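A single structure is presented below for examination.
Every protein chain except one is present and positioned as in the full complex.
On to chain A.
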Amino acid sequence: MIAQMKKMTIALLAAIVVSGLFIASSEAAVVYTPEQKKDLGFEIARELRCPMSVNQSLFDSNAQIANELKGHIFRLLDEGKTKGEIVDYLVQRYGEKIRYSPGLSGGTALLWFGPALLLLGGIGGCVLFVRRSRRAA
């Protein structure tokens, strides 16, 4: 059982790392089908913040600028830009704040690794605590 749990922990770690890579990776395709373009455009619009509204994604916002930016995203997709390129372009123009999922940097390391540390610390702490107290008993 313990061995199994260890395996689970490793699998979990792997899952977290893979998920991180997955999110970081950007699509390499350049020519999109209309369906792909729509999905990708909506996906990008959902991950960006409307510069005018209080706390709304571009997708949800009805502000003038949000509609313009949505149009812009689709134009960039027409040009064959990848998701990463489009997001970078908009971040350059509107600042880091436009992105709901901040890029990894020195300042955001805690944000990105904090949850994994909390999780591992929590589980690891419990296991150590129980084993140590059992040994002491």
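Odds and ends about this structure:
Here is the rule we go by: a residue touches a chain if its C-beta (ideal position, glycine included) is under 8 Å from a C-beta of that chain, and two chains touch if they have at least 3 such contacts; residues count from 1.
Keep this in mind: contacts and distances are computed from a predicted model.
For the chain that is left out, the UniProt protein name among "ABC transmembrane type-2 domain-containing protein", "Protein SCO1/2", "Heme lyase CcmF/NrfE family subunit" or "ABC transporter permease" is "Heme lyase CcmF/NrfE family subunit". Touch with the hidden chain on the side of chain A covers residues 1-2, 4, 8, 12, 15-16, 18-20, 22-23, 35, 38-39, 42, 46-47, 49, 53-57, 60-62, 67, 95-102, 107-108, 110-111, 114-115, 118-119, 121-123, 125-127, 129-131, 133-134, 136-137.
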